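Only a single protein chain was left out; the remaining protein chains are all shown in position.
Labels run A and B following the written order; every chain starts at residue 1.
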Amino acid sequence: MKSQPVRFYQVGSFAVGNRLVDKEERTVQSDASRSNALDSGHRACQGCGEALGARYALDAAMRATGGQLIAVNATGCLEVFSTPYPETSWQVAWLHSLFGNAPAVATGVAAALKVKGKRDVRVVAQAGDGGTVDIGFGCLSGMFERNDDVLFICYDNEAYMNTGVQRSGATPPAARTATTEAIGSEPGNSFGQGKDLPRLAMAHGIAYVATATVADLHDLEAKVERAMEFHGARYLHILVPCPLGWGSAPCDTILMARLAHETGLFPVFEAEYGVVTAVSSIRRYTPVESYLSMQGRYAHLFGEGGRPDIVARIQAIADRNISTFGLLQESVVGVGPETGSQ
Amino acid sequence: MRRQIEGSRAVAETVALCRPEVICAYPISPQTHIIEALGAIVKSGQLSPCEFINVESEFAAMSVSIGASATGARAYTATASQGLLFMIEAVYNAAGLGLPIVMTLANRAIGAPINIWNDHSDAMAARDAGWIQLFAETNQEAADLHIQAFRLAEDLSLPVMVCMDGFILTHAVESVDMPEQMDVDAFLPPYEPRQLLDPNDPVSIGAMVGPEAFEEVRYLSYLRQLDALERIPVLAGEFAASFGRASGGLLHCYRTEDAETIVVALGSVLGTIKDAADALRATGQRVGVLGITSFRPFPHDAVRDALSGARRVVVVEKAFSVGFGGVLSTDVAMATHDADLSLRTVIAGLGGRAITQRSIESMLADAIDGRLEALTFLDLDQGIIERERARMAGTKRSGPTAENVLRDLGTVASRIG
Partner (left out) sequence: MKKLPFAITLEVGSSHANRTGSWRVERPVYVDRVPPCNNACPAGENIQHWLYDAEPGDYETAWRRLVEDNPLPAVMGRICYHPCETACNRAQLDEAVGINAIERFLGDLAIERGWTLPLAGIATGKQVLVIGGGPSGLSAAYHLRRLGHEVRLVDSAPKLGGMMRYGIPAYRLPRAVLDAEVERIVALGIDVELNHTVSDVERERREGGFDAVFLAVGAQLSRRVEIPAGDSSHILDAVSLLHRVAENDPPLLGRRVAVYGGGDTALDAARTARRLGATDAVIIYRRSRERMPAHADELEEAIVEGVTVRWLSTVSRVEDNRIMLEKMRLNEEGFPEPTGVFEALDADVLVLAVGQDTDLSLLEEESDIAIKDGVVEVSPAMMASPKGIFAGGDAVPSERTATVAIGHGKRAALGIDAYLAGHDLVDPPRGELATFAHLNTWYYADAPRTHRPELEVARRQGTFDEIVGGLTEATALFEARRCLSCGNCFGCDNCFGVCPDNAVIKFGEWEKYEFNYDFCKGCGICARECPCGAIAMIPEQT
């Protein structure tokens, strides 16, 4: 007797899967027959958030498209650790572009598919934060403006990791990198105004823009699936912690992503045609210190010679995000055996 | 059918007959008429199915072409000068991946100083990228070479660049015998890729290759260029059979069989040089002209054979390697290194400076009389040079050279202020 009079699944909303949940409601990752777009044998560091995020995103895209997917990949960690001759760990059709032109190459792929009449084959372009926010920005903006049928995914680990952890336009304030060392009166990266790519993408008026992290798989998969419901330019920005560059323990990668969300430092939201449509509320609010203190790239802010003033400034950024996006709204649905739907 | 037609238009219409599936357009003088014409052809529905994409930079233009070609579409773009440099990373990439993209290069000088007129410095900047580079002498040849280029590229899985002199050819209205669609279709079958992005048969294209295999990959691309040396004349022969005229091939020889002095050049200047040669022949000088069509791969053997009977060779070229000397002449010297002849390099036409028949005749007279130095710049204004050198020697802050020269020449802009 497998009837389920109660829609409460222990961990069904949060964990990858659960034996109590109907198969259709489980994540792609919980399925033993998932496509494993990025398979074993790649050379990513232990605990690499980008390797995890890439598999999450592409497996979801593979399911959404029935396996009819082509991926274009910019130069960076993801490309380098996945395709060193003679080994590739990609199980999807995959093309390495250059560093700054993944969006443009993907445009070409999409154009060719259109000409060939292959309407059901979809295109994903992917790059790190450097390849998206800095060197790839021109091509990205062009792709957005033309509304080419490409889902662009940025895996944001907040620096140029593959070349040895140098600062990018996405590096957060005060973070140590090899080109913004933790020395002097302003240790680490300077406090600039940042480069909010998701909102820049929204400003292009494209159909779908969303942010996500590797800590919330259900949310990430839903967003990939939602993105694939649209045709035209779409943008997905995924926070993927890098244990090496962030100086965090390899086992803490998902925890780091979770804390980035729960502090408010990385707002998770969805937007359509330039307007925010949904926000992922903070479940267990955490002050930024808990997040920063677990990372070596912020070590100079703590302990002897620490900088509580900088921590306070970072807290202010988090507070502003919480206020701007309304991240601390209470969940409306109460949980119980009759009403609960978790 | 024979028509009076602007060179750019002839190229555009011929390219359209080749049924490209993805055309990338980013404007730069003097290529603009080509992409404008193609844009109209696509938008009117005359060429279909075809995606005409207005890209945001030349880098994007080559990148989009790469993506399209890797997905099995016949891809085309055009550029010049600065634009070629802006896309250079992708140019090398396309060759390295072996994607049969065809690109028109409307040869133009490279700044600084910025200059929109013709010379060959842009093509020379990309000569080591692994592309096949074909130089058109006339607008007819420019159009014809594009048809051969698509076939050549797809046969060999190599990208091909068709070079035509900016403004001189692109904006000149000449009589061109425009081919028919069915003849082009017969010559150029649909594109069948060597490798393909296909979800039903996935592969990873563009791996990182380390020291253990990189040399072999590069050598294989070298071998393919050697294959091209064989293929080009074969295709030219097929073209001649199909279309009834000689176009393309590795090189064109004009009155070289018994020539004592042979002039070597690329592109449209060959017309003027042939007129000069005829004039000298009339005075009893045995002068011949060698026009090289396939600059890359460089046809060493064919060049050596063509020049084997000459005593002196003068290479007239529209580019030079700063700090070194001639570019084409170096290649020619390599081809003829064990031949007993004297080689002279004449740099001419930089930045669009007109090359006159009289100047060529005068230069050839000097060459025949043994007065021509190893390296000379044709029609150089020595006065300007001396004045600028003196200025630079006199004051540290002598000002930008280009502006000083323009002031010397008394051009309009420099008179203001």
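Definition applied: contacts are C-beta pairs under 8 Å (C-beta built on N, C-alpha and C of every residue); 3 or more make two chains touch, one makes a residue touch a chain.
Since this is a predicted model, take the numbers as computed values, not measurements.
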Message = From the list B:68, B:132, B:188 or B:205, pick the residue that touches the absent chain.
response = B:205
Key: From A:98, A:112 or A:217, residue that would touch the chain that is not displayed   = A:217
Remark   = Of A:252, A:272, A:289 or A:319, the residue that touches the missing chain is A:252
Positions on chain B contacted by the hidden chain, ascending = 96-98, 157, 194-195, 201-207, 209, 213-214, 216-217, 220
Ask   = What residue numbers in chain A mark contact with the hidden partner chain?
value = 1-6, 8-20, 26-27, 29-30, 32, 36, 38-44, 46-49, 51-52, 55, 82-83, 85-91, 217, 243, 249-255, 258, 284, 335-338, 340, 342
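Here is the rule we use: only the chains that are shown with their structure count from here on.
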Ask   = Which of the residues in chain B come into contact with chain A in the complex?
value = 21-22, 24, 49-51, 53-57, 59-60, 63-73, 75, 89-90, 93, 197-199, 201-210, 212-213
Message = Using the touch definition from the top, list the residues of chain A that touch chain B in their complex.
response = 67-70, 72-73, 79-80, 82-86, 88, 90-98, 100-101, 104-117, 121, 138-139, 141-142, 145-146
